[in-house]
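My questions all concern the structure below.
The complex appears here without one of its protein chains, the remainder shown in place.
After this line comes subunit A, so read on.
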């Protein structure tokens, strides 16, 4: 009896055991916080404790909160400034790395260096570069006659500073993903194109880009998810001020959530913001998917 029961369990039960660790961890640290946050977001809960169920009050307050809309605009603005140049640049870098070069390995590893640098260190260095009085950027601009810029004072300048941090850090990572995809493209396609008289740029546009589209879509999605949650760079750019500048010039929605939850200790409201970020990320993801599908349909 015993061996056969054991082997039956081994056959039917053990696969579940093997996948169980992930699902247990996901339930404890992924699913549970998500649902618990949803529950808290329906309650009035501050430092003095849970003051009861308030329905969707936190959400309606959120929709009427100009600081939330400001943070959303900032997040989307930073998303554009930190994604578009980054992915274009990554594409160019990948194309260059895909050619026979001297010390190729060095360059390929070199583009990874920014990712292994700690975000805090990056932010401190960039904070110094964009310093108002003694920053290197203002020093260089001074050479061409531009008067010193207070980078934190206005929206556009602070966005440029923060997005340059993000771009610097993630361009290499995306370039490597593109490079991996490019190496999978069969060489004979290029040879055929060359015989047909297509130049390097034309080959890039008509062969490389279409064939690495899955990688492109992947990086766009990942960049958008990261961008929607942008937190550390703008926080450290403002020296740890979660309100993101005197007039909330560079406060992202993740910072807004943190401010409400852990500075004002308004946990119910903070949880509503967290859920709104989640819903917005899903929404942007769906839009992205639709556009991706449209593009795919269009070229085939």
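Methods note: a contact is a pair of C-beta atoms (placed from the backbone, for glycine too) under 8 Å apart; a residue touches a chain by one contact, two chains touch by 3 or more; residues count from 1.
Just so it is clear, contacts and distances are computed from a predicted model.
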Choices "Deoxyribose-phosphate aldolase", "Multisubunit sodium/proton antiporter, MrpB subunit", "Extracellular solute-binding protein" or "Acyl carrier protein" - which one is the UniProt name of the chain not shown: "Extracellular solute-binding protein"
Residue, one of A:72, A:89, A:119 or A:284, that touches the chain absent here: A:119
Selected residue (touches chain absent from view) among A:47, A:143, A:184 or A:201: A:47
Residues from subunit A at the interface with the omitted partner, ascending: 28-29, 46-50, 61, 65, 115, 119, 124, 127-128, 131-134, 150, 152-154, 170, 173, 219, 222-223, 225-227, 229, 232, 239-241, 243, 246-248, 262-266, 269
